[in-house]
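Note sheet for the following structure.
Removed from the display is one protein chain of the complex; every other protein chain stays in position.
Right after this comes chain A.
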Amino acid sequence: MRNRFAELHPAVLFLYFTAVILFSMFFMHPVFLAISLFCGFACSAALHLGKTLRFSFRFLLPMLLVMTAVNPLLNHRGATILLYVNDNPVTREALLYGFSSACMFSAVLLWFSCWNTVITSDKLVYLFGSVAPSLSLLFSMVLRFVPRFKAQIRTIENAQKGIGKGADQGSIFIRAKNGMNILSILTTWALENGITTADSMRARGYGLAGRTSFSIYAFNKRDKTALIVLIVMLFPVFYGAFTGENNIRYYPSLAVKPISFVSNLVYAAYFLLCAFPLLFNAAIEVKEHDSI
């Protein structure tokens, strides 16, 4: 299925992920954590199900258990003592804090995996470009260079192997020398090819005054709607943050603001924000389906 959310304008995506990742990092309140973790998992699964499941079960779940278990063993703060291990108290607060931090950490990692898939290199280049055009060109050239470099080093390695001077032929001393030689050949090649690239840039007028920066991203009506919706949802979340709806005290004893009508509203807004990619996809799906 097409991910319509990922097709939004890079600036909208950037704003969204920055907000969600920052909120996930700083809101340690269990309701907020649960929302972020759940939505982060769902969004990541919508992008690539298999990878998300593998990542969650092989890495996140073990990490969750380890952090929950280790924190109370190292940290003895907290008022409610559950048991003693080697004369050291294990507290309920430390246990919960370990669990919450692990949840926070998992949520952030899941959101970053979404970021990685959705904000591809060219979108990042574009975002840079709107701030500093020359930086974005540099970035784009680096992205061109890295795969070329990798391919060339393989070619050189094979060529050297072909005349009996590979990095895996001969004694350890000769191997090391051959390996160094391969790097040296690569360097000369890179410098020499750099001249051709520079020529090619100059031939196409690089260095003339008044260079512009082109991108294939246009800010369309859908981006505008998405941006407005996002900003509208950010307000209640910020309001909640200022009034302390998201605050939690772990030590010496747990303390949260009691759940009220206002706090429910803030939770709802935060949920809508975190589930935005999924809701957006669903909304577009319904809309386009109806119009056919």
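By our rule, contacts are C-beta pairs under 8 Å (C-beta built on N, C-alpha and C of every residue); 3 or more make two chains touch, one makes a residue touch a chain; residues count from 1.
Keep in mind that, in the parts below, contacts and distances are computed from a predicted model.
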item: Chain not displayed: protein name in its UniProt record ("HAD-IC family P-type ATPase", "GntR family transcriptional regulator", "ATP-binding cassette domain-containing protein" or "Transcription initiation protein"); value: "ATP-binding cassette domain-containing protein"
item: Residue touching the undisplayed chain, where the options are A:18, A:88, A:116 or A:155; value: A:155
item: Omitted-chain contact residue, chosen from A:193, A:243 or A:260; value: A:193
item: Missing-partner contacts on chain A, residue numbers; value: 121-122, 125, 137, 140-141, 143-144, 147-148, 151-152, 155-156, 158-166, 181, 184-185, 188-189, 192-193, 196-197, 199-216
